[in-house]
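Okay, so here's the structure we're looking at.
With one protein chain withheld, the remaining protein chains of the complex are depicted in position.
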């Protein structure tokens, strides 16, 4: 589909919202459901010190975390195709009051440690003419559908530590990355040196619930004021927190992500077998970037498949995204169409 | 209760959310449900030109409207007890990038035109040392539980027009004001000179849905970019817009507000009859500010009533708020307690 | 005259600028002259720990100090007629990225401790809806031409300490306040609890030189980056610092201020003796606010006197300002005109 944003809400999460609708509850995150969500996340991440703040959008989560961790005159290093650099309309620059996003190129939507080192090297510490390096931000899974392994995260964390920077992970599709890595949430984050995580759930089955997680409690200084003044303190917070609780209960989030990844993998098999269509990146999660002959593109569109596409010389580029509730029959129909070429 | 924020979601609105959960829909406000909500609001406000943007919080709505209408070096005139001045943690200053909020005092939570004139008079037009007057912002109903009538709004609009300012209305409790005024939504807004309205619904029965309404289409320039970069473009927008649609359908919003106002009015009757408790402001909607003898406060608390309170010399000040779903029995119990003094 | 800004540069300061024009020097405040200015200020203020940054304008100095000391979600308490509130076009809101300026009224341009206490009382600590109290800012001398004594400053400092706030002094006319108080610079600042001072010199004989002084070295964190990114790191800094050095050398600054104060005092004598003109505030430095009969205003203008004036009912309000180089004959001419009424 065009994006996993188009999917609806899983039955389990919707039921949790409905169940919440019983009488009064304190507003503004002072309710018991919100308190419980932090406890649940502490258990999930095997970390008693983490603090969490539930929000409604991924951009809110990314920008508020970064504004909390980064001085207003700081520099943040990220991939040139990352959401925070390319798709948040200057949200980080705005929310931080002027921090600089330094874009770094890299294969398959990923940055390698030496490229980050090079970028940091452009900035002289204690030189007022230069924004001061403060944060490395990586997305996992990436916007290209690839993943960082725990070891790769740890290697980037080494760079961060060496230069006294914080490491942020944009986890808009964190569940897909965990499933693809086959590791624990802790392994992929704080145990690998991540300081803060945007824990996304909306693309994977909730209505609208994203959590800012700081793995070191003292790192969240001022977060609650930044959240309020930017309009992100939801009054009926229990309905957001209830989504988080249902999402992580009983591995619901991993089941959802596994389905999405599996559907993408099935489609990938057909692509690799066809000479009419090719992968642009080594797909590892639920996003496939491809290029294909125009005739195939036409046939797919006529079959009802919906996706972003653009011209690539004589070919057509496209992004296919699967979700927690993508019907297997949809994938099979696409495979059938591809098989005809 | 402490606030109408503590109330849950009305059955009708919750059902609309559930009904929405059927298959895919475009994200980011490009869905049909969002388009329908604008049409519904145009009908409700009898104004074919209005443009509307659905958001999740009142602070987001107020600050994004004001940032869109106000130059970054502008001045905004508002009541000193207004939400935008006193309860948004500097949200307007932040979202506008430095505009000045000029607080104005006034009886019963309201500003009178001459006081606004006086305040504007402090600023010299075209004088670079002075923030430039840009907006008057009023709340209707007010934070004190009082209302502006259409005529009073029109009188303030005259001041705005005279000085070439825009007039904004914070309608976090707009439904309560419409019911109390017994007028049409149009009468209380654009027909009285209001340029933009924060159309609040969350306190009156929805889960989280607030709409920024510009009555003159050209006034919304840049709104969509400010919304995105501040993290307020919800991906699964249809679930927010469905709430708006259910809320205004079949007078649901007015029925809700009428119940809240009626409950407050019933309580007011008992207060006026008692010598142990007095109104601080002439209650007109669903908020009662009172002062009472400590013994009554104690008795109310023991009876299970929940509200904000604070010391006022030897007396106790308190704010009682009713909501769309306040049980009449709760009010009757309070009245009974008051009757004992 | 209209303002002490209209005066030129004292001979001594101009000579220092000329003397500086000999060969190369490091730029961007890394030169020896700038280093010397900090040493000179440490001696003048009897404080070895102070750190100082030379700038060109008073608004730059005020806003950069406040942005350094105040969190972006903080509240700053100041007089409603203060320069930072009324005459910097929202500079503090801009430079801090959204802090709130809370205006406080008070007689003769001054705030009394209890009024500040009351204002702080509006803000609940640790409540995200409220900007968090961070700074009290006073001007000395004030915009009304009055002064705070060391004891009055200390009393305000007590309020600051009690609430864990910083105390800033806008010293655009600091020299006039020191002369009027007959105290030492240290007595009027850090010994009375002032944490940071905008040490103004431009209105008192320099070309353009203002110094941000932090009396506690650790308070200046991040200042150098904020100065640079806001465009206030002057390249040929030695010419600014040379002004500061000449200004404080051999009591030049106090001599200048004494002349200005004396000229104002002389004029004040004539005003007190006349029934055609009255003081609006108890003039203590070099600014006289008066109201007078229109005929006198007309006569003064015809005599060549230049000042700001405005209508006050049937009378004319006016602000007379004297400077370091106001000719005594100018004052005598004004006295003569007043004597005719």
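Going in written order, the chains are labelled A, B and C, and every chain counts its residues from 1.
Here, a contact is a pair of C-beta atoms (placed from the backbone, for glycine too) under 8 Å apart; a residue touches a chain by one contact, two chains touch by 3 or more.
Keep in mind that this is a model prediction, so the values were computed, not measured.
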Of B:44, B:183 or B:224, the residue touching the omitted chain is B:224
Out of A:89, A:138, A:188 or A:287, point to the residue that touches the absent chain in the complete complex.
-> A:89
If the hidden chain were put back, which of C:228, C:293 or C:315 would touch it?
-> C:228
With the full complex in mind, choose from C:155, C:207 or C:335 the residue touching the hidden chain.
-> C:207
What chain A residues would touch the chain not displayed?
-> 72-73, 75, 86-91, 93-95, 97-101, 103, 122, 128-131
Contact residues on chain C toward the hidden chain run 1-3, 5-9, 14, 17-18, 20-28, 55-64, 88-91, 94-95, 202-203, 207-208, 225, 228-236, 239, 306
Missing-chain contacts mapped onto chain B | 28, 71-73, 97-98, 128-129, 131-132, 222, 224-229, 233
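Keep this in mind: only the chains that are shown with their structure count from here on.
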What is the distance in Å between the mean C-alpha positions of chain A and chain C?
-> 51
Contacts with two or more other chains occur in chain C at residues 72-73, 97-98, 128-129, 131
